[in-house]
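The complex is shown incomplete by one protein chain, all other protein chains being positioned as in the whole.
Order of writing sets the labels: A and B. Residues in every chain begin at 1.
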Amino acid sequence: MKRLATGGRIDRSKPLTVSFDGKSLPALQGDTLSAAMLAGGVSLVARSFKYHRPRGVFSAGVEEPGAMVHLRDGGRHEPNARATVIEAFDGLVSSSQNAWPNLNFDVGAVNNWASPFLSAGFYYKTFIGPFKHSTKFWMMCETFIRRAAGMGRATHQTDPDTYEKRNAFFDVLVIGGGVAGLSATLSAGRMGAQVMLVEQDFDLGGAVLSDPVGSESESWVSVVRDELLAMENVRLLTRTTAIGAYDGDTYALVERVSDHLKAPQNHQVRQRYWLVHAKRVIMATGAIERPLVFGGNDKPGVMLAGAARSYLNRHAILAGQNVVVATNNNSAYEVAADLSQAGASVQLVDMRVSVADSTQAIARAAGATVVLGHGVLEAKGVKAVNRAIIAPVDVSGRAIGPAKTLKTDLIAISGGWAPAVHLWSQRFGKPVHDKASAGFVAPDNPDCPIQAAGTTAAAASLDEVLTQGFNQGVAAAQAAGFTGDAGEIPVTFDTGPFWQAGLSPAWATFNAKGKCQGKAFVDFQHDVKINDIDQAHLEGYVSVEHLKRYTTLGMATDQGKLANINALSRMAELRGLEIPEVGTTTFRPPFTPTSIGSIVGHEHGRHFRPTRLSPIHHWHVENGAKMTEAGAWMRPWYYPETGEDLRAAYVREAAHVRGHVGMVDVSTLGKIAVQGPDAAEFLNRMYVNGWKTLAVGRLRYGVMLREDGFVMDDGATARLGEHDYFMSTTTVNAAKVLALAEHLLQTAWKDLRVHVTTVTDQWAAIAVAGPKSRALLSAVSDADLSREALPSNHFTKASIGSVEVRIHRMSYSGELAYEVYTPSGFGRHVWETIHAAGKAHNLRPYGTESMGALRIEKGHVAGPELEGRTTMKDLGLEGFASSKKPFVGSVLRKRPVLEDPERPILVGLEIEGEKGAKPGSLLFPADGEAKGHGDGWVSSTTWSPALGCNIAMGLLKNGKSRKGETIRVINFVGGETLTAKVVSHHFFDPKGERQNA
Amino acid sequence: MPEPLSPLTNKTVAGHFGAGDAHGVTLGTRRVSSLWQIAGWGDFEAVAKPVLTSLGLSGLGCFRHAQQLGAVTVWRIAPDKILLEGVRDLAAAASEELMVLDLGHTRTAITVEGSASRDLLAQVIAIDTAPAAFGPGEFLQTGIHHVGVLIHCTGPDRFDILVPCTWAETIWEVLFDNALPHGLTIEEAA
Partner (left out) sequence: MIRIKCPICGLRNETEFTYGEDANVNRPSMDEQGVQPWVDFVFNRDNPRGWHKEYWHHVQGCRQWVVLERNTLTHEIGNCELARDAKLPPSQASEAAE
């Protein structure tokens, strides 16, 4: 292999430092990694997936099945990178994968000799069939198999790069920057449509880039490109792959912004994920060359004919000196001509007996030898091809005469072309078989938002490609509502019929006995041979979908871009059917392997999900609070004093509240303004208890059910005015309650004149709790908080530090307590004012952990009890339910299954010993076998400073009659058994004397 | 009375960030001085109109275009709900038929300005941000990073994003990180 002195679309003045397995490659600007490998004489690039067979560069595009490498190192390391689409950049480091100890001497290659045991259905037969009563053997083997068969390895390091998402809206999206795509963009753009053209290569031109430099087609591209660049309504994106077509005319693209650089520069992203909404799409994605199937067709040195031409004309690399071009169609004649002209000795072996003289002349004129009616039976050579065995063949590809051997270092193969209809198929299903072009295409339907143009639509000549593209551009612009003038089709260039013309039905060769000579691959990436398809057929597989899964054909990262049509053809032959009768599988996104980073965009790390902060958040952080997540909120967990851990801090904080006074930020509670003349009726329907008697200035605790009768939420609601109520919900259920209220008011309860609006952000809320809370708040505010002036469940307006606040008399801790509501912009100010005044009253802030301890001591239910499977009766809340009015869930809560006296109900547990119980532990009687789910479970647990022991809340079958019983609390996860006494869950001050002080 | 504290006080550290040579986006904050919601039912148009005419506006407006007169901005956010910024106190307008709600502490405004501001928006919302689709005077309610926001186009390449105060930092951080490739300037807190 050698780089020619002239030609190619490369910059000889810009050599790049590129390496593979430590070997330096002579790369130039404009090369791909595979081109650099060929230029550097690297023929063995990888070991195959299953048999560890040597593989080289097979293609020059996205369909590459073999030349896959580890790219880059450190956090940017990328496995399974296709060398054919990696742009060479200065500092590129790559290495081989799936080979041990190294690429040349690979122990796994023993699989090649064991291949009869690794045939179709290998996994099912070997591991599932004989051992179907036990999975142990499979589990043991799986580890080994996964190591032996496989691809590259991912890195465990963090990706240092950033990725972003972007939405875009266009009238017309043109996918593919070849001749068809360019002419479609031109006409749609001239008509005034907003057009986006995307091309996965770094340069426009498509197949033209594989034409010799200086071709007429090249100058056509540059003229059109210049016109497009001047259009403001046209956006050209190169290095961008359309990976998915989705419902709602949505298309996903990945733009490789910095993949062609060693590292992204100047804060640019590595890749950009575009979601494009387009009224019309022109799919000008071209076609993918089909391989011929013969023994050893996977060996380094066997290459698609079009790829050999690309490396020659684009990269000035002659991939072989003694070339055998094997074909069943006309497209390879130009390949033979170009290679021959570049100095190679070329023998063109065509399976067809009769080929037009004019076609033959293309090759002959350039000095190539043409051998008709012959096929390659086998490629020989250990790690690279050195001989081709050819023989005369009949129309089915079977040898009908003596074979002979040709010395060769490159077998360039062409089995025809398959239109790349993937994107259409992703959205609309299975493509149809077009007999004229012998390929699968999108069916003709002018109303379809995706229209194919060019070789994707099986256009027969470059002229037709151009015209088709132009006309599709006009149609798309018209469909999007544009009526402007598209002007003339730019001057076409002289071209005869090309590619698919004259395709022979034969695409595989067999020896005289009808067998493939050697291992003949259909799916190169998953190592599926033609025999595997034959065997699947013998075993009775008739559906292509089953064939695919049984043999794993088309299931590798290339998704069968090279394999599918050949496999279908084989299936059709074996079943004696036409290809359309066999059908095809459906393509699914993504079109090419896509980085997880681009799909994730910014949504990882601190942006994994949004974070919600209380207006007092920064005070907590600045004052040493340890924070914890509560849903999306960050909340102060505990405020450690010198040397304290969580346990020491929360126990101290909880005891401090009972002994003195504490303050806790409860701004995270959901708050909803309920306004309207029918607000009381609305609350009556939403809550189980009655609201019609609640006077202005008072508040009331309420319980809310779901429609199916289970408890949904609880909280207090205050009546601020005649038509104004202030509802509070638990922190986690705020959004759910609001959405339900909106739903009912906009559907079933349209008769109610009520508006609900979230005011969670409007108000900061501070709970001040403890025996000294009245003294403290009386000192810091102007309110009269005496027992007479502000009894429980009343509120008053007041001012603290010149800010207007509302003080609710409300206790969650069971102590004398108040909640101070203040507009959120003043939240920190009011908090700090209370905190400063609190010095005289021995005030301490407390966090969610001690808040939890205090509520458990009181037996108040919270999230762990309101978990969606508990009823009011289960939780001892039934007393709140009004029998005088219906409410959400009022009928279904009385379903017999929910009234079952056996249902676990809420109890308190006093745990014996020093260790506390873990939530989720199961409850069992003191004696007997601990099996199954037991009699109940632990929901909440804490050390109780007030009681001096570990306590817990839980749900226990027949809990009411079991007070005083000793039971076992078993944590199966931790393997720990505790004993506990069943008690009332109102552990502390059951009469509520303290809070009513 | 003290000044209300902006939820973005800790974030508005003036400076230039990201792409060194570019000045694509400027982020800043604006205090929402007052924000009221009026809401009603079947005859909402008739009941709400006097409130708007008293402010010098002709009617309720539409769901797409904000109305602006002096310091007052009006957004019709739902069939029977209107948001008004810059009015002193609407409490007196309340009646059986018209609910008035003070939301003055619920939102803060993040200002986005610059040649890349539309690109930045396209990175965080799934709506066409081209000038023809979203021009000055228009507003939309959408989600940034799963949080409901109101975006008001206040100039050719200038936007106010009204964000809920408790979500303000998280949205700021999303905008900040998305803006780095464009070259980001942070303005001194307003």
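One rule holds for everything that comes next: contacts are C-beta pairs under 8 Å (C-beta built on N, C-alpha and C of every residue); 3 or more make two chains touch, one makes a residue touch a chain.
In this text the structure is predicted, and so the values were computed from the model without any measurement.
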Chains in view touching the one left out: A, B
Sole contact to the chain not displayed, among A:T155, A:T250, A:T557 or A:S778: A:T250
From A:R647, A:K750 or A:K960, residue that would touch the chain that is not displayed: A:K750
Absent-chain contact - pick from A:D11, A:D90, A:D485 or A:E707: A:E707
Full-complex contact with the absent chain, from A:R895, A:K915 or A:K960: A:R895
Residues from chain B at the interface with the omitted partner, ascending: 63-64, 77-79, 126-127, 140-143, 146-148
Contact footprint on chain A, counting only the chain that is left out: 246-250, 275, 277, 685, 707-708, 739, 742-744, 746-748, 750, 886, 891-892, 894-895
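Operating definition for what follows: only the chains that are shown with their structure count from here on.
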For chain A paired with chain B, centre-to-centre distance based on mean C-alpha positions, whole Å: 32
Complex contacts: residues of chain A adjacent to chain B: 162, 164-169, 194, 266-269, 275, 277, 602-603, 606-607, 609-615, 618, 667, 673, 675-677, 723, 753, 755, 757-763, 801-803, 823-829
Chain A partner contacts - residues on chain B that touch it in the complex: 1-2, 4-7, 9-10, 18-21, 37, 39, 41, 80-81, 96, 99, 101-107, 119, 122-123, 125-130, 133, 145-147, 164-171, 173-174, 177-178, 180-181, 183
